[in-house]
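Apart from one protein chain that is not included, each protein chain of the complex appears where it belongs.
Entry: chain A
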Amino acid sequence: MCDQTFMAATFGPCDSCSKPSPLMNIYIKNEATNYCSLCVEMMACQGLQKGETLESLKRESETLKKKLEEERNKLNDVELHQVAEKVEVLSALSIKTRRVLKGHGNKVLCMDWCKDKRRMVSSSQDGKVIVWDAFTLNKEHGVPLPCTWVLACAYAPSGCAIACGGLDNKCSVIPLSLDKNENLAAKKKSVAMHTNYVSGCSFTNSDMQLLTSSGDGTCALWDVESGQLLQSFHGHTADVLSLDLAPSETGNTFVSGGCDMKANVWDMRSGQNIQSFESHESDINCVKYYPSGDAFASASDDATCRFYDLRADREVAVYQKDSIIFGASTCDFSLSGRLLFAGYNDYTINVWDVLKGTRATILFGHENRVSRVRVSPDGTALGSASWDSTLRVWA
């Protein structure tokens, strides 16, 4: 199970006893306060002595959840696919494999596109991170890492660096150089330190900050230059498997999904959990924002992908079929948001019509689980990584 000892984020005077000590960032009546751990313990103890038992708190929590459901159901007048009935049915899609990138020795676990729309970075179970030119199939850089199972990799917005992490509990940033002879592994810099594996990483709008999610149940925001922890995000009760940043330039939120079946939306500046969605029936493997930033999709081991609207604060669509029984491990939207590409453990990529809730087509080709799908920045192609040790570009 996950290790949640990763708690103290700041050091300073406690808000209640004024003694300088490691502080815990907690919320009392929706206000953020910093208490030292002693005061937190005393407060939790005091709460019990005033007649509140564990059972009464649980009951309060349950009644609040029920009231919330009732209120939400009053507002739920219509489903997304009903609203979209008048929309034209999609014409047949002609998406086929255009490139197969071979070179990894073992399962490819993650991939990401560069903003220049042609380069990709991929990471594998064999501990290697490779930067490819997808047009020419050229391998531009190859970095061997000391640990196996590099679960996450990401390209910096400038295209000058990559980040990768995994079972080593760290996320490192590697600057890319044009000099082919340079030893990139030597320039690797550890930025993020977690107490369990790193499952996902992403640069924010600049090269200077890195957001990571981890098996220790937390997400964290790091300063790349100093390696300092800028903000930590607590709230998941199990491993966090995926995260995605909101697309807007000024956006300061991100969504994360994990093994506790919850998808949480966070404010990056305050560290607060703004919204939480719990309707999946198994681990959420991947979360991805809709291009407009008002909604997000999630892919889960329960063989469904679900679509949540942030303003309506509820699930608005479920993408499932009786014939699909294998878990979905990844998902991504096309540029307009009309198509949802989801990679499954039955080696296929299902393409869903987001508005109508139907499956548009299936992409066959991989010979093992699809671990990651990503649409290129200009929307011209779909990149996919698989446990069959290859990557494919579909267009």
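Definition applied: a residue touches a chain if its C-beta (ideal position, glycine included) is under 8 Å from a C-beta of that chain, and two chains touch if they have at least 3 such contacts; residues count from 1.
Note that in this section contacts and distances are computed from a predicted model.
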Open item on the list: Looking at what's absent rather than what's present, what does UniProt name the missing chain, "Large ribosomal subunit protein uL23m", "NPR2 like, GATOR1 complex subunit", "Endoplasmic reticulum membrane protein complex subunit 7" or "G protein gamma domain-containing protein"?
Closed with: "G protein gamma domain-containing protein"
Open item on the list: Just to verify: which one of A:L109, A:V375 or A:L391 makes contact with the chain not shown?
Closed with: A:V375
Task: Per the touch definition above, residue among A:C17, A:C160, A:L335 or A:I362 touching the missing chain - done: A:L335
Open item on the list: Please identify which residue in A:C17, A:V87 or A:I362 touches the non-displayed chain.
Closed with: A:V87
Task: Hidden partner chain, residues of chain A it touches - done: 26-30, 40-41, 44-45, 47-48, 54, 57-58, 60-61, 64-65, 67-68, 71-72, 75-80, 83-84, 87, 90, 93-95, 98-99, 118, 134-135, 235, 237, 273, 275-276, 290-292, 294-295, 309, 311-314, 316, 334-339, 354-355, 375, 378-382, 393, 395
